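Every protein chain except one is present and positioned as in the full complex.
What follows is subunit A.
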């Protein structure tokens, strides 16, 4: 049994076991098992409504589970005694709609959490925020407000904002789904760079080409279950399950 006390980096950094989630009568997750090793990039694909967002949100405790276990670095996420703050500094999430703070500048958006939540030194955080913004190609936009930026730019701010907390795991929930086609690429480039640096990433995505290129493993979900998983080449070229075959024939 892996717990927070005996967790070591060679064990799964994220581990879901038999996770069930119901919204009222509607069972959305019907027993999910999933493990992610440190530095791995995994993609979750599947039809809309199959529970992908719900699944990814259980990992940082935004959606409480009905049954089963979700562990991050050996720590049970849904333990009532959990230190939520400790979990949230470990796990960053980027949403489909960016969800930036509209009343704060780009730089303030990125700096806010480390300053307020981690109580870090403001000057140090500012340095880090600036270099993260530079990394996602947003130099010169520090003083802009979110609504003055394009969707792709806002999404890169959201990525920098998450990274400024120095998380161990990053979750991405269809982060390019709301973007114009021409700005999708700039966001994917930023994620790819991050993955290349060894960040552990869990992505829900509809960009099949990207999933194939970037992931170590792909999970296909349908109706609240993981239908099959494996290396991208296997899932995309020789899917075993008829549901995977049908889904891929529609999207590819």
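Convention: a contact is a pair of C-beta atoms (placed from the backbone, for glycine too) under 8 Å apart; a residue touches a chain by one contact, two chains touch by 3 or more; residues count from 1.
Criterion: contacts and distances are computed from a predicted model.
Note on the omitted subunit: UniProt lists it as "Amino acid ABC transporter permease", one of the names in "3-methyl-2-oxobutanoate dehydrogenase (2-methylpropanoyl-transferring)", "Alkaline phosphatase", "Amino acid ABC transporter permease" or "NADH-quinone oxidoreductase subunit E". For the chain missing from the display, the contacting residue among A:4, A:62, A:223 or A:248 is A:62, taking the whole complex into account. The omitted chain makes contact with just one of the residues A:20, A:88 or A:192: A:88.
For the chain missing from the display, the contacting residue among A:17, A:103 or A:122 is A:103, taking the whole complex into account.
Those residues of subunit A that touch the chain absent from the view are 60, 62, 84-85, 88-89, 92-93, 95, 97, 99-103, 112-113, 116-118, 144-149, 158, 161-162, 165.
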